[in-house]
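All protein chains but one are shown at their positions in the complex.
Chain nomenclature is as follows: A and B, assigned in order of appearance, with residue numbering initiated at 1 for each chain independently.
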Amino acid sequence: MSELVKRVEWTPLLFSVGLGCLLLPLFLALPFGNSPMVAGEMIQQAAQGVQGAVVDSVGAANLVTSVVLAYRGLDTLGELAILFAAATGAGMVLQSGSAALHQNTKMHKHIDSEINLGELFDSAATMLTPLLLLVGVYIILHGHLTPGGGFQGGVVVAVALFLPSWARNGGGQLSHKVISRIEGGAGASFIVIGLVALWQGDPFLTPWLAQGELGELFSAGTLPLLYLMVGLKVGAELAALLKYLAIDEQVQS
Amino acid sequence: MSEFLFELNMLDSLLLLSAVTVAIAILCRVEYISGGVVTLLYLAQLVVVGMMISAGGVFSSHLTPQLFGYELGWLLDGLGLYFTLITVGSALLATLYMAGEWGRRYREQGKSFRALQSLLALNVFTMQLLLASSDLLSLFISWELASWAAFALMALSGGKGLKAALHYMIYAFSGAMLVFAVVAWIATTAVTAAYQLDINGAGILQFSSVAELMQQGIFTIPEQLLMLTLLLIGFGIKMGLLPFHLWQAPAYALSIGPAGAFLGAISSRLGLFAIIVVLFKIFGSITDGSILQSSFGFEFASVTPKTLLAWIAVATIIFPTFVAMRQNDARHLLAWHGIGQGGYMLLGLVMMDSLGSAGGLLHVFNHATYQAALFLAVTSVIYRTGTADLNRLGGLVVRMPLSFMTLLIGIIGLAGLPPMNGFVSKWLVYRSLLDQGELLLFVGAVIGTLGTILSVYKLIHNMFLGSLRKEHEEVREVSWSMLTPMLILSALILLTGLFPGIPLQWVAQGLSAVGLPVAEFNLGGVMADGGSLDMVIVSMVLFSGFGVAALIFYFVGGKSKRVNPLDNYAGGHFLYASNRYHYSNNFYAGLMHLIKPWYKNTFQRLERVVVTLLELTAESLSRLYMRPHSNQLALIIVVLLLW
Partner (left out) sequence: MSNYLVLLVILPLLGAFLMQPLSQLLGSKQAGRKILQNFGRAVIAVTLTITYIVATEGEGVLQLPLSLLMGGFVVPVGINLYLDQFSLLWLVAIQVSLLILWPASRDIRQHLLLLVVAASSMGMALSGDLFNIYVFYELLAVATFGLVAQAPHPAAAVVSFRYLLLSAFGSVLALAGIAIIYSQSGSLNLAHLSAFVVNGETQFPLAAFLLLLVGFGVKAELFGVNGWVPEVYGVVSSRMSALLAGVISKIAVVVIVRIMLLLFPYPEASQALLVLGILGMVGGEWVAWHTAQRGGKLSTTLAYSSIGQLGMIFVAFSFSLTLGLFVGVALALHHLIVKSGLFMLSSAQLNRWQLGLFVLFGLSLIGVPPLPGFWIKLAMLQDLWATGGGLEQLAIALFLLATVVEASYLSKIISTQMVSPQFKSAKLGGNSEERRNLNLAWLYGILLFGAIFFINPLAETLHGIAVQTEDGELLRSVVLENSIDPLAGGEQ
């Protein structure tokens, strides 16, 4: 306990706490106001099929999805790119140099064989991986119907992809080549889907494909496709990121 | 094409010629020819200027570019012509000096003769642009160009010279910024006024238009005073007015020989030109109700800006002259005198009567002649002996008699004694001071002259008189290429001293261009109500005195014999060559002992204060960035949110 007292720097901590207390009421006093739901109403009108709605309906049961992928598709593309850039940057830092890139695959085998997390982990991993994969893909594919979608499902898929490489006899290295191809390909596909609309003479990211019936799996035009791409990309990226972190840990220890 | 050439009036031809000089100086790789060619070009320029002066009147250039919504123009009147004459003349003599042997040795030392020539030509060109400017914007632009050209010329000497040049640059640039602020101020107000009055705003910055605006009272009196102060400071820095004079002496002293002669002669006088333009053309100070003569009263006395300026001028005369006395390097000594003489010019002009202003303006010419002569003579000594240190020279009169003569004539001119030209301009200024009853100023000016006489005697004594040092036994006179300009200058000093009417004609043209009263000048001097001066008579009296003495010495009286200076004995001993019987170290020891406590280095301390203040703020600000202060950031947010 006394060690804790010595190790913690008290002055800056107290200062920050004090400042935080000062900031809090100030923040609360900020004029956030009650927001008039201008855009929200427009979307709801569209979704409910009201005559003369300002925007068009996209046919997705999950309104959030319609906002994320249709009305604000460009933002989502931006977010995707942010994740991509962040992962790349992190990869650069963790790998420090492209030479390591090639040795990666070699290191895999060397390191993996040394990991021994125990029998329990190995068997659990073997059982959990397909389950995780299934759940993840389900979330991704049903993003336009139920809460979820590409980002959420993608995280689950990422874990699913990463888990086997930790298990000793789970087999399967996470090949960097495959990962980056999935990543790049998925990202490119997202853009290409948007570009197809451009080709057809409509603005970018206009949803094409038939809207179908509300609530069906095959509905809402290109939205599920977009979410699929998002999910794949996020999954691949995060898996690779986890891999880098793992290797980094190994290398350091 | 021929039509185009036909269209060129004399001003255009001058500017074109000047530009061609620059181009040739830069491009001509054959260095031993370029010296001669460039000299000829300067001669051509001088001829054109001479033609313009004799033709009289005003020349406006066809070059009127419209930039940024303002129309710029160039125009040479009597005042500008006067200064241009001096500029081109100094450049011609400096280049003549450089063209021959001096230039050869310079090149042998591995330095770039081409750079020197090019920068000199560039200086001349930009100065001509400045002297011919007819509106505020072209004035400022050429002012900046000329300042930077001068900087480049000073910086060429490298080492300590470079440091001095940088010191100059900071001063000059600060001054330029002050001027810039005023120009922008006037421009903004003038443009708005033009807009309201519905007149074309393009030519609004012409001197005449600005003067009109001033008279219409566009600016209140305090505003005018502020503007005037800023402009005077800005231009005064270049002129070396107190307290902004600290840069000038080292910068001129350490610049390359003939360049130093040029710079010392005319470069700082551009500040005076600009001040004249500001005071008389823009602010219209001649009229009684003008800003210069308006008094703002205190309880016990009322001070007019005119008085203030006069006192600053006198301070500029006195202080640098006494600093010059302490100098041991010949060039530094001369450079400090250069600062001091500027005070005379301003003093005369500020008096604003016919005699004083003539004296002030004439002093520009006179000073240029003897400053150039002195600098060239000193450069010759450096060329032969390798040093300008006054404690290491002596007795050169026997080896370099013509240089000695030049120096002697220059010194008499600098001191302001008849029959040299310096006497005329100083007499005019004194006369004006007495006429206006400014006794204190008169006394101040006289103290300055006293100091000048003392220190120039030190110069000539330590350098030329006394016993020759062993190491200088082999020294010879410099070659004709270097002697010619020196002799020309000496002759000029003498001639214009004897017949001051010639330069006074040019002065008269300059004065009338600005609106100052002009007196009646004749060949020998002036005929005015307060008193008259006829140099011819004065000189005749002087020479007859010398003549009588010469008669007695040479023809009547005992025979004289040439002796070796060591053929002597003192204190029972014969003299030995190994001992020095020349008193040069710590010259004026007695005087220095008396006035030493008065040398408080005040101005240097002032400068130091400003710099330290700057450093202090910079240091504390840098702390802001040195350590990452997260607390700081939070504080900033709090402040912002409270806002």
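Criterion: a contact is a pair of C-beta atoms (placed from the backbone, for glycine too) under 8 Å apart; a residue touches a chain by one contact, two chains touch by 3 or more.
All values reported here derive from a predicted model rather than from experimental measurement.
> Of the residues B:E101, B:E144 or B:D389, I need the one that contacts the missing chain.
If we include the chain that is not displayed, B:E144 is the one touching it.
> Could you tell which one of A:L14, A:L198 or A:L245 touches the chain left off the display?
Among A:L14, A:L198 or A:L245, only A:L198 touches the chain that is not shown.
> Touching residues of chain A against the unshown chain: what are they?
27, 30-40, 42-43, 54-56, 70-75, 77-79, 81-82, 84-86, 88-93, 98, 177, 180-181, 183-185, 187-188, 191-192, 194-195, 197-198, 201-207
> Write the list of chain B residues that the hidden chain touches.
Touch with the absent chain occurs at residues 66-68, 140-141, 144-145, 148, 162-163, 166, 169-170, 173-174, 177-178, 180-181, 183-185, 187-188, 191-192, 614-615, 617-619, 621-622, 624-625, 628-629, 632-633, 636-637, 640-641, 643.
In this section, only the chains that are shown with their structure count from here on.
> Between chain A and chain B, what's the gap in Å when you average each chain's C-alpha atoms?
Measuring from centre to centre gives 76 Å for this pair.
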